[in-house]
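What you see is the complex with one protein chain gone and the rest in place.
So, chain A:
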Amino acid sequence: MTLGVPGPTDMNSKSNQTYEVAAKERTGLADVLRRFFDSDLWFSFRHSPVAIISMAVSILIVFSAIFAHWIAPTNPFDLAQIDLLDSEIPPVWLPDGDSRFLLGTDDQGRDIFSTILYGSRVSLLVGFASVVFAMAIGIPLGLISGYYGGYVDAVIMRIADVQLSFPAILIAFLIDGVARGVLPRAVHDEMALYVLVFAIGISGWVQYARTVRGSTMVEKNKEYVQAARVIGIRRGTILVRHILPNVLGPVLVIATIHLALAIITEATLSFLGVGVPVTSPSLGTLIRVGYDFLFSGVWWITIMPGVALIILVLAINMVGDWLRDALNPKLR
């Protein structure tokens, strides 16, 4: 937003003008879009084939996961649609393949392509929710820590230091283990998704807090913040309306990479049997279920969801890599 500084003579007309500009910018979606397409970020995106492809793949996976109901050839959880006689059919390109089952079937005759679509929905859901949860804890703590400094800062950052010296996955394991102890088994299966989101989210907040704290400490001494303080805006408002938007750039990069990591963590926990239960399997659960059949030569039950997971994580990581370089002023 361009705030015109009112000159001494034409104060009224000038400020009217700025109001108009402001109103226009706030209302016009077209303006927002135009500004986005004019931005350096969009320029960098258009000129990076890797970014375009990986973004396209990510979006494709997200959409096919969301609309799994319509896209999947069968509903793998509807018992009427599966037939045990169809079990363990290899993918179409192998000699015994069946054209109805693109990636083959599992031990119960379910179409693996369909289970992967439904599974990636669960994986993405847990991944996104964990990232949002970690941000919801990390960003406010980072803002407070960076803005207030002193004692508050020391306490928050010491906790962050201690947590950072333990690998995230270990913390997720422990939280899950404790949840198993606290909740009765039946309730735990029902709550498994929430427990996972909590465990993965808690184990990831430190990155956000540290980054936001760092940028906040830089931003809080800038003139616009001082100006806001001078005209008597409350501290909470300054933090949320003025500082927060300016520290979100690096957060976006971390969030993208954290999303990939959260999906991996979820898959790992589910693979080890402490994550999503088999009733609504994620990619990790599918891999775990298929793992039992690996040694009998029926490799596709476990490898197909594995490949799907790798493609998903790789695509997100590549978007993250590009974003980090695009937002890094040093590399421009």
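Please note the rule applied: a contact is a pair of C-beta atoms (placed from the backbone, for glycine too) under 8 Å apart; a residue touches a chain by one contact, two chains touch by 3 or more; residues count from 1.
Here is the rule we use: contacts and distances are computed from a predicted model.
A chain of this complex does not appear here, and its UniProt-recorded name among "Ketosteroid isomerase-related protein", "Heme ABC exporter ATP-binding protein CcmA", "Electron transfer flavoprotein subunit beta" or "ABC transporter permease" is "ABC transporter permease". When the omitted chain is restored, the residue from A:L174, A:M217, A:L248 or A:L327 that touches it is A:L174. Only one of A:F43, A:F63, A:F166 or A:Y194 touches the chain withheld from this view, namely A:F166.
From the options A:F77, A:Y148 or A:Y291, the residue with contact to the chain not on display is A:Y291.
The missing chain lies against chain A, touching residues 162, 165-167, 169-170, 173-174, 176-178, 180-182, 260, 264, 267-268, 271-274, 287, 291, 294-295, 297, 299, 302-303, 306, 309-310, 313-314, 317-318, 321.
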